[in-house]
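Before any comments, here is the structure.
Note that this is a trimmed complex: some chains were dropped, and none of the rest were shifted.
As written, the chain order gives the labels A and B, with residue 1 at the start of each chain.
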C-alpha cells in the first residue's frame, strides 16, 4: 500500500474530490497548509503601503491506496488539479506498511 | 441632558477604539490592546476625578487651573458649583463629557505603541497622559483662564478649537508619535526602503466596524460641544458638517491610493474617514457644508501622505495614530483659518454670537490670514509643547525598564506573557 500526499490549489479541492470519487477512491484526509515554492507569494496592500506575503494557501490531501491503483489515482489527481500555472502542486508517494480501521480492527487493503 | 446624551456617545467611542486598534493589531497582542482600552478608561476616570478636571477646567492661571474663581480647589470634584460657568450645564454632566474626551486622547496614544509596550510601561505613560499632559495642555485652550482661550493674541483673531482637533487629537497624536519614536519599531517590522512593509492586521471586520462606531461617537464629540441643544441651528450645522467631512475623507483616501496599487484599500478608507472626522472637529461650527467636504477630502489625502512619511522615517505606528490624529488634527486646526465663512461667531448657549467682532472668517472667505496665524500659533504651541514633554515622559518610562518588553515576549506575543492567555484560546483541536 502507498500513502499518496497531494498538495493542490485549494479551489481545486472540490474537483479533485469529485474525480477521485468517480474513480473509486472514497476516503481521504484534507489539511489546510501553507506552501512555499516557485510560485511566489503575492503583494497585499494596507493603508496605502504594500507588503509581501510569501506563502500560498494550499490544500494537502492524504490518500491511502492499494499498490495496484497508485498510478491511476495519481493520474486522476493530475488531471483534476492542473491549471498549467506555476504552483499547481506536487504529489508524493510514500510506502505504507499497514492500515487499520479503528472501528472494526480490519487491517491491510480491506481497511482502506 | 444634551450634554449627557452626547457624553454617552463620546464614551461609546471606546468600543470603537478597542475594535479599531485590536483589529489593526496582530492576533498575539489582541488582549493587550483590549485591556489597555479598558484600563486607560478606568485610570482616566479616577485621575480626572482626582485632579484632572480641576487642572483643566478650573480657574487658576494661563497655564493650569485648580478651582473656582474664589480659590476653592476642585480636586476630587469638591466645591463644584451646580452648573459650570455660564454654560447652564450641570457641572457633573460637564465633568462626564470632558472625562470622555480625556479618555479618547489617552486611547489614541496606545494605538501607536501597541505590540511591544509592557503593561507596567503602559500604566506609567497613561498616568502621564491622562493625569498630566492632557489636562495641563488642554487648560491652555479650554480652561477658563487658559492663555489661548479666546484671547485675541494675534491681531483681532482669537484661537478657536471647537471640539478638539488640537486639544484632543493633536495632543493625542503627538504623544503617540513620541511613544512610537522612543519605543522603536516592532521586531521584524521592515520598512519600505528596506524592502518591507506593514505587519499584518488580524481582523479587518472589527477594525472597519470600529471606525463606524467612532463616526457614531463623533456625533457626541462635535455636536455635544455646543453644550446646549438650544442652539438648534448650530448643532445641526455641526452634525451635517461632521458627516460630510467624514464622507469626503473616506472617499479622498480611497481614490488617492487607488492609482498606486489598483486596489480598493479598506484600511486606507477607514483611516481616511477618521482623518476627515479629526479635521472637522475644530472648524465644524464655522464652516459651510462645501468647506467641510473640501477640508475632509484634503484630510483623506494627508493621512496617506503622513503614513508614507512615517514609513520613510522608519517609525512604526501600527494603527496610524499620528497620521490620523496628529497630522489631521493640525490640518483641521489650520483649516479653520482657511474655510471659516465669516457667518458665525463664538457659540453661546442659545446660538452663535454673531456680533461684528466675534465672527470667524478664514482666508478663502476674504478674512485674510489673521485667523490662520492664530490657529497656527495655538496649534504649534500646544503641539510642540506636548511633543517635547511627551518625549521626556517616554524616555523617563523607558528609564524604568518597563516601556518595552523583552524580545521573547514580543515574539511570542504580549497576550501569553503579560496577560496569561490569548484572545481566542478555544480552537477546535485543543478542546473537542
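Just so we're on the same page, a residue touches a chain if its C-beta (ideal position, glycine included) is under 8 Å from a C-beta of that chain, and two chains touch if they have at least 3 such contacts.
Because the structure is a prediction, the values reported are computed rather than measured.
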Exercise for the section: Tally up each chain type across the whole complex and write it as a label-plus-number formula. Expected result: A x3, B x3
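Here is the rule we use: only the chains that are shown with their structure count from here on.
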Exercise for the section: Mind checking the centre-to-centre distance between chain A and chain B? Centres are C-alpha means, answer in whole Å. Expected result: 51
Problem - Residues on chain A engaged by chain B in the complex (per definition of touch) - result: 43-53
Practice task
Sort out for me which residues of chain B touch chain A in the complex.
Solution key: 192, 196-201, 253, 256-257, 260-261, 263, 265, 267-268, 271, 304, 307-308, 311, 320
